[in-house]
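What you see is the complex with one protein chain gone and the rest in place.
Chain nomenclature is as follows: A, B and C, assigned in order of appearance, with residue numbering initiated at 1 for each chain independently.
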Amino acid sequence: MSDWEPKIIAFLCNWCSYGAADLAGVSRLQYPPNIRVIRVPCSSRINPKFILAAFRHGVDGVWVSGCHPGDCHYLEGNLYARRKFALLKSQLEYTGIIEPGRLHFSWISSAEGARFAEKVGQVVESVRAAGPAKHFVKKQAEVP
Amino acid sequence: MNPFLPYPVRIDSVITETEDRNLKTFTLVFINAEDEKKFVYVAGQFAMLSIAGLGEIPIGIASSPTEKGFLKFTVNKVGKVTTGLHDMKAGEIMGVRGPMGNSYPWDLLEGRNVVIIGGGFAFTTLRSSIVYMIDPQNRPKFGRIDVVYGARTPGMLLYKDELAQWEKRSDINMHITVDDTNDPDWKYNVGFVPTVTRQKAPDAENAYAIICGPPIMIKFTLPVLSELGFPPDRIVSSLEMCMKCGIGFCGRCNIGTQYVCRDGPVFTLAQLAGLPVEY
Amino acid sequence: MHSYTERIREAAKRVLLEKRVDGVIGFRKGTVPFMNEPFLALSPQQADLLVWDGNCAMNLANYLPKRTDRVAVTAKGCDSRSIVIHLLENQIRREQLYVLGIPCQGMTDKRKLADRLNGKGILGVEERGDELRVYGRGFEYSFERGEFLQENCAVCEHKNPVLYDELLGEPVAEQQVDRYEEIRKIESMPPDRKRLFFEDLVRPCIRCYACRNACPACFCPTCFVDEKKPQWVGKTIDPTDTRTFHFLRAFHMAGRCTDCGSCERACPVGIRVRLFTRKLEKEIKELYGYEAGVILDERPPLEAFRPEDPEPFLDG
Partner (left out) sequence: MPDICIAKENFPELIERLMGRYRVYAPVERGRYYEFAQIGKAAEADLSFSNTLLSPKGLFHPQAERMFEYSLARDDPDAGIVKEAQKEFAPRLILGIRPCDARAFDLDDANFDTETLKDPWWIRRRDATTMIGLACDSPCSTCFCTSMGSGPYDTAGLDVLLADIGEGYAAEVLSEKGKAALEDVCGSSAAGACLQVAEKKGAAEQSIAAAFDPVAISKIGMLDLYNSPMWEEVQFACINCGACTFLCPTCWCFDIQDEVYADRGDRLRLWDSCMFPLFTLHGSGHNPRSIKTQRVRQRFMHKLKYYQDRYNRGPACVGCGRCVQACPVNIDIRQVGLKMASTVSSCSA
């Protein structure tokens, strides 16, 4: 148990948070290595199916990061996404599919490398506190 | 014997058949020699190709029972399993389950003239049939053999080397055609299969026609065969259906009372006339 | 005979004879207690088969998408709201529709009655005003129908159709009720309890998709459960698969569900699937002040935004 490290999928918007990850990298900022990045064209590309699929496959946490509202490359993508995220997070916690602390959202622009690195740390710590995901992981179908 | 359990096979070779790279021929070799002995098949039958982790697909057997030591399947890339198969390489392990279905009616075909009409990638079990019939042991059992085979372009024809060899033989009359070509070296026919069939007008006397191809080709060729004098009970076709078990258990491939996997896939036109048009 | 039955038949015959529509979608008398069958009357003669009573719960908006003809449809409050959603989502054109609005007095819940009778086989049921008479081998009871309304009807705030061409009765009184008492109870459970609660809830699921298909708002050409590349949800009855199915099914209904109760009524194993959709309904009402299918000129909430929308999903 002691050597368990949280595994986190990070869906990063190509136009901002992904750039922020790059900036954090070239700025030699340190952050925990627990995230696996999936680049998406916009935070509104996130379909609830993606997040459920990630948890089903056994990740301990999911983090979605996009542009600040008002700064969307496609003008309004993240404004639509906000409503989806609000409902998605409350519904996932309401139905007990995930515990609080496993699903994170943030807005980080491509200029905010330091904030990116800091946020990774916060997400990792939060997921670490939630512990290894156990309940919504499909290991093998429970069938005869 | 569990009829759902595939025989393990190794992919011996993979050949890209067509210029669009969507058709590949896989030569498979049984890992256990005794399995090959159990896999006794006839031209016109099919098998379920099994890929662990992806699933199974029904594919017509393209090799002939006269060819020993391997099985050949030509597979079009359409769905999840076929795409996965196209990504596989020689040496990899997969599975084969079968043989399945009836076959072309070889007991009825003996002593007859045979007209084979094929289009596009539906030429696989027809290849099996041709190789079977022109085998020196079998050739005397059949009369005249005519083959009309068409594809969109020369690059879309399957088994090009073999077609060229068969063209040179005197005991089989090849009528290869393409819908269109600007290849100056193309020395065969140009035109759709129904047209070429009418031009070559194979004699219906004492003859059976075996026809496999896209629905549109079949639709326009059947009237030509009628004109030439082929009665419905001497026109034979092979159907395709979504299948899961291949042995008549899973229930999805029926046309009326008939399961295409077990009672077919080969039906005469006369048989199909008595069934719902649900294929 | 229910007073609406006569009016529906009269209106149906009239619109058919006037050639205003090609058919009338309503209900015909069912073959088992508490069931009527959705029915398309194509002639005045067939219109005489149309009936109305407390067993017309199936949401008839389900039969409208992709129609090319002109149809009349009997619509309760919830049906009419689902029709509004269809119009907003371009599933049918308003010109094709002739809505026979029915102020609804609620639908009977056969499961509640079965519980009251301890599973005794009910052979027949009769409605006389507010009275419900049920009988079977060696028993006959009379109940007040109001006690046996479907749960969604008991907390319904839109009994009267919101859209119609003709209203077939006097509007009924609307009620103000607390629709979310049970939802709040679940919200207040600790995470583990919530998980166990919903695991238990969907455990009997046999993946027959009756809930999905009974829903008028379900009309995707390819449902997410049928997608293969990639396959988002397994087809087994493993808890992870059934929970994924129910979660995503409900989520697709966010802002579009009118709480008609068809899903719950259709479920052959009695899963209370509205516990998923009602939470979404509550959130949407609280966050965006939106109620599905009530206003014709506002996009559903997930197709819209306001600059000042709250961001409760952000950390801290």
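A few comments on the model shown:
Here is the rule we go by: a residue touches a chain if its C-beta (ideal position, glycine included) is under 8 Å from a C-beta of that chain, and two chains touch if they have at least 3 such contacts.
Not measured: the values here are computed from a predicted model.
Among the displayed chains, contact with the absent chain in the complete complex occurs for A, B, C. Of the candidate positions C:D22, C:D238 or C:D309, contact with the unshown chain belongs to C:D238. Which of B:A90, B:C250 or B:A270 touches the hidden chain is settled by the complete complex: it is B:C250. Contact with the chain not shown here comes from a single listed residue; of B:Q45, B:S63, B:T82 or B:T197, that residue is B:T82. Within the complete assembly, C:A210 is the residue of C:L163, C:I186 or C:A210 that touches the hidden chain.
Mapped onto chain C, the footprint of the missing chain covers residues 30-33, 35-40, 58, 62-63, 111, 114-115, 119, 121, 123, 137, 204, 206-210, 212-214, 226, 234-238, 262, 265-266, 268-270. Counting over the whole complex, chain B has residues 2-6, 8, 31, 50-57, 78-79, 82, 92-95, 240-242, 244-245, 247-257, 262, 274-276, 278-279 touching the chain that is not drawn. Contact between chain A and the unshown chain involves residues 138-141, 143-144.
Operating definition for what follows: only the chains that are shown with their structure count from here on.
Chain A and chain B have Cα centroids separated by 50 Å. Across the assembly, chain B contributes no residue that touches 2 or more other chains. None of the residues of chain C touches two or more other chains. The part of chain A that touches chain C in the complex is made up of residues 48-49, 52-53, 56, 69-70, 76, 79-80, 82-97, 99-100, 104-107, 122, 126, 135-138, 141-143. Looking at the complex, you find that chain C touches chain B at residues 228-229. Touching chain C in their complex are the following residues of chain B: 79-80, 83.
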